[in-house]
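All protein chains of the complex are present and in place, except for one that has been dropped.
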Amino acid sequence: MQSKMFLSGNEAVAWGVKLARPQVIAAYPITPQTIVIERLSEMIANGKFNAEYLHVESEHSALSAMMGASAIGARTFTATSSQGLLYMAECLHYASGGRFPIVMMNANRSLALPWSIYGDQRDSLSLLDCGWIQVYSQDAQESLDLIIQAYKIAENQSILTPVMVNLDGFVLTHTYEPVSVPEQDKVDEFLPPYVNPYTMDLDNPKNLAFSSTPEDNMEFKFMQHRAIVEAKTIIRDIDISYGNSFGRYYGGLVANYLVEDADCVLITLGSISGTARSVVDELRKEGIQAGICRIRYMRPFPDEEIASLARDNRAIGVLEKDISFGYEGTVATNVKSALSKAGLKFPILNFIAGLGGRSINRNDIKKAFVDLERHRSEAVAEAVQFVNLGVAT
Amino acid sequence: MTKPMLQKYNKPRSIDEYPFVPSFKAGHLVSTNSSYRVMRPELNNEKCIGCHLCFVACPDGAIERKEKKVCFDYDFCKGCGICAKECRIKAITMVREE
Partner (left out) sequence: MSTGKNKYALRTLTDNEYFFGHKACGGCGGSLTIRLALKVLGPRTITVLPAGCMSAVGFIFPQMTFDINAIISTFAGTASMLSGIRAGLNARGIKDCHVVGFAGDGGTADIGLQALSGAIDRNDRIIYICYDNEAYMNTGIQKSGLTPQGAITTTTPFGSSVSGCRTSKKNMFEIVAAHGIAYAATASVGFIPDLLYKVEKAKNISGTSYIHVFAPCPTGWGYESADTLEVSRDAVACGLWYLAEFENGQFRLNHNPGKLAPIQSYLKSQSRFKHLQQQEIELIESSRDVMWKKIHREWLIE
């Protein structure tokens, strides 16, 4: 019987971690991730679970230590945010290239400068190329569930790729909701102990993390890329089997809401999706056929699911909390690429919102849909729109 | 006595012949180091007292203790000359490599 607890996003992550039984944890504190590592430290101090906890002196060391532990066959966990994520950026590539199945929670937070502790998604979205599987959670329940699934995905022997579970800083990390917490033995059944034939072994010694010449390097990179692309099927299967075991199924790489008959579809990422769905309900009452496509996994990118959104007479927009300076939002770029790969020239509207923690209101989302609706009949200029700038530009 | 050994290695012809991740068998050698050499060490067997200091001092482990003497692994000797320099009784001379 799953117990119900009143948990914040961060606390739900901590519970997910506890249930997943990592053997080594190393982390460095950074707002708004701190609650995760505090709760884990309390659980360990109270004997609630057994893990080696390393108090490391930087985020770079956190991930470096986790690669060491993973290399010797231990299941590992770390957590960070923004500045810390970027501080360990070298190690992100190292971990993915090294094919270490580490799971990391990232609290999405704005990157300096200017300094901001508030949430946006620039930190992880600026690192889409680093070779990690990236998933974006919408609520505390999904966060707990994703941590457990992340290990199963990462440790799958045809994937062997680290997974980053992203939670919106403050709006998800620090807000509370009732969460169903699975039982330990059911999780143990779903997620058996970590096994990896490529780790260091005293009986069968190996040399890891080596150099390769131009004659061989591309082959390693090809295999790395292929593993993530092929992970799509496995991720969908794990989502389904988690649903069978625990009663919660999230829809695979994307989660669609009222998309089938929608004239206007807004693509979202993370916790704003909840607000967006409620706006959709309101708009439908007003006669606008609105729908939401919530992207869960940004890597591997759900190109087929996105391509299937395209329909004559339908307007598609992307609402995201990031910008790739000098061009457009990164999610929009990825979406446009998927649409064009499917042979569709489909102008989409790109709404840049919530940078540096600026609230995204219902009205902002409503206005986006109004623009989309207008775009169906008279093309709205495709310029990138910064939502709710406080001043005229 | 164990040490990394030369293996017959065929360059992979298909992607599946590559190691799946950057992890590989320890102690797997595919090439020698003899081409480093300009000079090679030669042992005067009679003079050698088997103190084995050269075996200790060789940075490449290219000198093997052999009963009361030593022998050189010319596949992996780089001709650095430390053995000849350190031998207290000058039983090793560095000779021009052909």
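Per-chain numbering from 1; labels A and B assigned in written order.
As a convention for this text, a residue touches a chain if its C-beta (ideal position, glycine included) is under 8 Å from a C-beta of that chain, and two chains touch if they have at least 3 such contacts.
Just so it is clear, the structure is predicted and the values come from calculations on it, not from any experiment.
Of the options A:46, A:213 or A:244, the residue whose C-beta touches the omitted chain is A:213. When you scan A:34, A:64, A:289 or A:388 for touch with the missing chain, the hit is A:64. The chain not displayed touches subunit B at residues 1-4, 6, 9, 19, 22, 24-33, 36, 52-53, 56-61, 64-65, 76, 78-82, 84-86, 94. For subunit A, the list of residues touching the undisplayed chain reads 23-24, 26, 50-52, 54-58, 60-62, 64-74, 76, 90-91, 94, 200-202, 205-213, 216.
Keep this in mind: only the chains that are shown with their structure count from here on.
Mean C-alpha position of subunit A lies 51 Å from that of subunit B. Listing the residues of subunit A that touch subunit B in their complex gives 97-99, 160, 198-199, 205-210, 212, 215-216, 219-220, 222-223. Subunit B makes touch with subunit A in their complex at residues 11-12, 15, 18-28.
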